[in-house]
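Of the protein chains in this complex, one is absent; all others appear in place.
By written order: A, B and C. Residues from 1 in each chain.
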Amino acid sequence: MDLNFTDSENAFRRECRSWLEANVPSQRLPSGDTKEGFALHLNWENKLFDAGWAAVSWPKEYGGREATLFEWLIFEEEYYRVGAPSRVTQNGIFLLAPTLFEFGTDEQKSRILRPMARGDVTWGQAWSEPNAGSDLASLKSTARRVEGGWRLTGQKTWSTRAAFCDMAYGLFRTDPDQARHRGLTYFMFPLRAEGVTVRGVDRLDGDEGFAEIFLDDVFVPETEILGEVHHGWKVAMATTSSERGLSLRSPGRFMAIASRLVNLYHRFRDRSDPVLRDQVIQAWMDAQVYRWFTYQTVTRMAEGEEIGPDSSMNKVFWSEMDVRTHETALAIIGDALELDEASPSAVDAGDWMRGFQFALAGPIYAGTNEIQRNIIAERVLGLPRK
Amino acid sequence: MDLNFTDSENAFRRECRSWLEANVPSQRLPSGDTKEGFALHLNWENKLFDAGWAAVSWPKEYGGREATLFEWLIFEEEYYRVGAPSRVTQNGIFLLAPTLFEFGTDEQKSRILRPMARGDVTWGQAWSEPNAGSDLASLKSTARRVEGGWRLTGQKTWSTRAAFCDMAYGLFRTDPDQARHRGLTYFMFPLRAEGVTVRGVDRLDGDEGFAEIFLDDVFVPETEILGEVHHGWKVAMATTSSERGLSLRSPGRFMAIASRLVNLYHRFRDRSDPVLRDQVIQAWMDAQVYRWFTYQTVTRMAEGEEIGPDSSMNKVFWSEMDVRTHETALAIIGDALELDEASPSAVDAGDWMRGFQFALAGPIYAGTNEIQRNIIAERVLGLPRK
Amino acid sequence: MRFAFTDDQKMLRDTVRDVLRRECSPEVVRDAWEGKTEGARSAWNTLAQTGLIGMTASEGAGGMSMSELDLLLPLEETGYAAMPGPIVDTAAVGIPLLEAAGTDAQRERWLGLAAAGEARIVVSFEDREMVPHAASADILIAERGGAGYCLPIDEVSVVPERSVDRTREVGKVAFEPSPSYRMREDVNTVALFALGRERAALATAAQLVGLSRRMLDMAVQYAKDREQFGKPIGAQQAIKHRLANALIEQEFARPTVYRAGWSLATGARDAEVDVSLAKIYAGQAAKFVAKQALQVHGAIGYTIECDLHMWMKRAWALAAAHGDAAHHRERVGRHVL
Partner (left out) sequence: MRFAFTDDQKMLRDTVRDVLRRECSPEVVRDAWEGKTEGARSAWNTLAQTGLIGMTASEGAGGMSMSELDLLLPLEETGYAAMPGPIVDTAAVGIPLLEAAGTDAQRERWLGLAAAGEARIVVSFEDREMVPHAASADILIAERGGAGYCLPIDEVSVVPERSVDRTREVGKVAFEPSPSYRMREDVNTVALFALGRERAALATAAQLVGLSRRMLDMAVQYAKDREQFGKPIGAQQAIKHRLANALIEQEFARPTVYRAGWSLATGARDAEVDVSLAKIYAGQAAKFVAKQALQVHGAIGYTIECDLHMWMKRAWALAAAHGDAAHHRERVGRHVL
């Protein structure tokens, strides 16, 4: 066990930090989940890519730095520490790309990865359907084989930022005679093609962060299939396990939130009672503990172990910690908590209420915490399924 | 709504209080769940009965005072306030007696009630079997019809204080061709008869508070059946719903515990941090809230309403409140919490740790809180069973 | 001892419930979110016509002399409907303050209008310049430097702020404390405003109970309707227990609020402790129920196309308004310890 960073890890951290401090926009960008904010965020993503920071763990040929997992964590710690903009490319970089690396052809990788990381081509996920959320295998969208490719028909929903994106990916039933997990294929498809209608849906926090995608006989060529025809479930599970695992929620994010909370507490110390003080301590401790847990997991990954269902513990922990931390912040703010960014008197421009609402999605998306707890009980503890 | 007590209720309270203050033993009795303590508690129960306080709500002909439900609550408040001994007759008075009043014959009532309330004949419950706890309908003990009565065979378990009691009551399968809830009969049976073996089982807190009862062809006359042959389930449900409802846990008990907790906090104030202070406030508030909830329920009962599955909310609330309150007390005590009554340095003779262990049984017995929550969801909220 | 409402009180509740069911549907609330307040105004006016806005005014002033306790069930229904508008400020706080502390001229000018629902009152306590519904109210009653003021809203500077609950139309109020706005000086102004704070906290607690009930109803209905893995999600034990816990929180908060209403209405000793308990438990329950309802709804609840969000946001705002949990717990603490 060596919990000191190595010299090269420290050097990497210094390099991240100095670039970020010099380049992060001094003005807060508008939310990346609005049309105008999305465009401004893409400018930032361009810059990040050009300096080689967009996807640090990727091979150099695709614009990465071949960073180790720990270097990636360091990058994230620095990124959140400095308060850099949220990543509107994340559904590409963190969800699709790992799947591409595992299942994609060389042609696909060389065509797709760089534009994705640079934000030149933007990606939304298209997992859920109106009646297939947590029960993903019950999806109904179909793909029909035609000359030179396939035609997609159906409806996808809860597609994050899809209203602004160029492309999306999801599962379609290619074999109508098979049920549930079988006979599905993983497709990448254009959002601005003929037959595609995208309707933005406003989220709880008021941003148009979701979209519904309607597909009516949309043509996609054969080259847009990831993995084998009819075997999309396996490919998709690789993506969702990376979604549920580390990639979305590195400890740096929560350490930064805990620091902001400590700062908020100091500013409102005169009206913060000792119980709130204790909750601030709890939030800080939880972020630390999440960090050690994650470092332990990352060590296992770095040494070649499969993490598998253990990642469900990460998901439950961070998502519920994030809600608690924001609740503590709102309790410190008191009755001004309701004021949003349009209010002259809002504390921190209403960020804590916005963050709280965002945090509330944590226990729902990427597999609800109910499902995660089922997974933990059945696959880690070995309790009977029925 | 009138939340003042009436003049007659106030007079009743004064009468309780002055009798209790004059008569409650000045020395703490040893635990009623030990052999010697049980005997000493019975002396107290005799005295209570002779003064007309053993079962205040019963008709006068059986030794009661025909007290209203609110007067009963007042009695309980005063009883716990003054720290009077726990009631070792409770499985008779609070569980069997209401069933006797509802289903018993006149002969049964006049034979059984007064000796029960005076503690001359003591009663244990015999509900559970080794493989029939929460799933009571799966019990296996049988009763076989013979000349002049029945012969009981089987094993009962978790019978509170049965090691010291004279009699018990429970369900036996009288119709072997029927399954689950059907074909069961409610019997009262002697614990010191031929064919009965009672084995005490030590509880978590070290007291021999439980017992296993083995019945081997034990004769009971026809007169010991409560309700109709083969229809014992209905009779038993009346008992268990009174067990789950108000009778075991009147607000006075928790108000008294909350007062003791406030007192403990004051004594340890110098080492109690503000978070503990807040938990003490919470415990006090919870006891108040439980009181108002119960008063509301008792008003409904007094006005003739059926309470039904709503009583499951009482059960969940008080049982979890009781655990929290004791946890707070232990946190105040700090590392001396482990010392028991045999320790010169124990705080309050180790009562809080003993009470904590007792409280831990709350979410388990009288229908686990899991079952209570199922009942609330299905029967109050109307969610689907399967 | 009798812990139950009278038939009259329940009948009043039913009247309000019927009016709001007809006139304050989720669509009306949604319209108010988007600034289209005609529907909400119309519901307000209908309530006023049945005498419910002015019910705390004396009979001479066109009211029904109703107490804090009488007001609870009607207010609970306004929470259930997420009714927009300053009903707490007008009915529970403003009218009694105006009647007790208004000068003859102020009462003559405003009381009848307020009781008839034609003048909406908002109240600004000392140090609370942030006032919901300030812009759309007609009258401001304010406590400044221990004195009371009553003035038409068009003589008040209202700087608009924005609440997460758009129907709340929060504004920051300021005015010149001119003698011409002064309320009576021969009454105990401080005590009257202090009582007003208790009434505001209590009335808000009642609305929070109503909000909880509606959110729980929505969640239960959704759990029965929505199918997953071939059966309603409400058949899952995790969902059942979540909703059972929500019901328990809510149902224990209710009598706590009712008790506080009785205490305030009868001037019981330590009534303010009861009010604090009411606010704490009702706020806690509403926030808890909101969280459970959202989790049960899943992603659908996370969009503003689902009605749930309007109730949740109201609940978050009201749980913090008129004393948040920390404030009221401290007050209880001083009583207990």
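Quick notes
One rule holds for everything that comes next: contacts are C-beta pairs under 8 Å (C-beta built on N, C-alpha and C of every residue); 3 or more make two chains touch, one makes a residue touch a chain.
Owing to the predicted nature of the structure, the values given are computational and were not obtained by experimental measurement.
The chain omitted from view is touched by exactly one of B:R111, B:R203, B:R300 or B:R379, namely B:R203. Within the full complex, the residue among C:S25, C:S67 or C:Q237 touching the omitted chain is C:Q237. Taking the complete complex into account, B:I364 is the one of B:V262, B:A302 or B:I364 that touches the chain left out.
For chain A, the list of residues touching the undisplayed chain reads 1-6, 9, 70, 262, 265-266, 277-278, 280-281, 284-285, 288-290, 292-293, 295-296, 298-300, 302-303, 313, 316-317, 370, 372-374, 376-378, 380-386.
Contact between chain B and the absent chain runs through residues 128, 131, 133-135, 138, 157-158, 201-204, 206, 210, 273, 275-276, 323, 330-331, 334-340, 342-346, 350, 353, 357, 360-361, 363-365, 368-370, 373.
Chain C residues in contact with the hidden partner, per the touch definition given at the top, are 236-238, 241.
The working rule: only the chains that are shown with their structure count from here on.
Averaged C-alpha coordinates give centres for chain B and chain C that are 41 Å from one another. Per-chain CA centroids place chain A at a distance of 53 Å from chain B.
Residue positions 273, 275 of chain A each touch two or more of the other chains. Chain C has residues 239, 329 in contact with two or more other chains.
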